[in-house]
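Sharing a structure, written as structure tokens. Questions coming.
One chain of protein is taken out of this complex; the other chains stay put.
Chains: A and B, in written order; residue numbering restarts at 1 for each.
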């Protein structure tokens, strides 16, 4: 694909500044851009990198400073760039229909224009909504329901009775509806399995990363609400409820029955214990370990997690510790001198514990 | 399914208190219970929630306080509830036999009543014990042995020579018998692979979660002993031995050659270094990083992990730090005053380091 910058300006609804006749042949990040590439910057501080780089043109915010290269001005450069990505790299069409190697149970229900890839298994009474694409080697269990306009990548497992909304994307290797981790311990310390008879609901517009695990509820429902995005290798335990427009980054884990609000950000490798409540608009920093409820709007860090400011104070205090130890030693020396003066030529004080000896 | 509470009392061997004629139509947790639902509480402190909720009946401990709702009394409410789950949600029977699409090597040995799902591959000399159910798209490698009454969910990989005991459950997406992570570094800093010729043994009654990885031994055996339960996304490295009735929660990792005792609890996101020994009945708190042997019965927390009490003292001490800094400042001021008194009108002490200046 190649396009004049002027034409691109029209298609992306941007204001053209500079030479509209140059040819754009690709898109790239600032560092990797070469001749012919259009790039963008998220912050004006990266403008010098654009000037120094090889990109032929750049998308900038209306309020950004001037740039010597041909420029597309817009309110939201990232959005314009995302739109351009679809122009230059249009997704390849997937053939509609069921691959002859797929095994679709006669009681399963596939709506119009569904695509089912090779070696898929669609079990009894499962249903798949219009235009949804199911990649190769996927397993859809009994009574599972997948909405319309979805995209399920290869080798996903959707276990029985799971419900997936419309426009949901599920990446390769992910398991939805595995048993919750629940046991009864008998008097000999042996664990007997508690049947996990609940289910998982993933609402509209959610996206679930690769090799994620979302456990079904013991009874009731594990729920991922509308618009929530989950990164790779995340664990969501039984009976958890995750609110709308929330983000959970890679390798984080949420324990059983915990409830997470709307617009929450859970950074990478965060762990959250069971049966707590995380309010709306909370931010949980990377690797934090949340052991209690978190009120709406809070920012928490650390393990165990505490409020942002308390965490920073703790870190600062620990850094100051070696200095504090030296101060106490100095104080003690001065104190000893005073005591000796006070006692004239009397014996020095018997007490001799000192911070120095602790080290 | 619907059942009179009186009949349910008999079936679950509970003592009925209140109206036995009411109809139970489902089971639910306290919060999600509606009209017709039977619920249970693990602790008497949740009784007010039962009273406030919609459940039609509740299972309580004999020693719990009275409840205004019809009640089933028993020594172990959770066990009775688990039993009721099987009455109300009986697992669907799986058809016995090998799905015609599965590829079973002529030298593989399948015992009676085995079920093998579509697109499975059972390689040469593998064996599967009586009544074991193998879900869709599973791979069982050469010479692997699976015991009786097992349940293997879709898209599991069991690599060559792995041994799985009886009544073992393995959840979807899990890989058992992948190569241990072992290399020789040559003089140029390049790594040459050490052949991983050992195997994995998973003993009877173990359960392994979804998307777990258990590496084969370099030589010898990586072993998961009887009754141990492993949650989703756990990593067990080569030559590790995990004892009996132990629990490993999601996203934890155990490094090579480490030995873990019986009845150990390893919480979520714990990491354990290689070549250490964790005694029986140890508890390791969430996100802990274990860098040394842990004696039997110990409770350890933190990263690096220390004994429970030491960890709590450390946390408390850090919280007390800002106060300590202020105290030292106050002490120094008083000391300076004393020094000035002692020296009459002499110059103040030259030493002027203070905790305050460190801040």
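In the analysis below, a contact is a pair of C-beta atoms (placed from the backbone, for glycine too) under 8 Å apart; a residue touches a chain by one contact, two chains touch by 3 or more.
Just so we're clear, the structure is a prediction, and the values are computed from it rather than from any experiment.
Contact with the chain not shown here comes from a single listed residue; of A:2, A:66 or A:86, that residue is A:86.
If you put the hidden chain back, the residue from B:32, B:218, B:246 or B:283 that touches it is B:218.
Contact between subunit B and the unshown chain involves residues 103, 119, 121, 137, 139, 142, 155, 157, 159-160, 173-175, 178-179, 181, 183-184, 189-195, 197, 211-213, 215, 218-221, 233, 235, 237, 239, 251, 253, 255, 269, 271, 273, 287, 289, 291, 303-304, 313-314, 316-318, 320-321, 323-324, 326-328, 330-331, 334-335, 338, 341-342. Mapped onto subunit A, the interface with the missing chain covers residues 27-29, 32, 76, 78-79, 81-82, 85-86, 88-89, 91-92, 101, 117-119, 135-137, 153-155, 169, 171-173, 205, 207, 209-211, 227, 229, 231-233, 245, 247, 249-251, 263, 268-269, 286-287, 303, 315, 318-319, 321-322, 324-325, 328, 331-332, 335, 338-339, 342, 349, 351, 353-355, 358-359.
Everything below uses one rule, namely that only the chains that are shown with their structure count from here on.
Subunit A and subunit B have Cα centroids lying 23 Å from one another.
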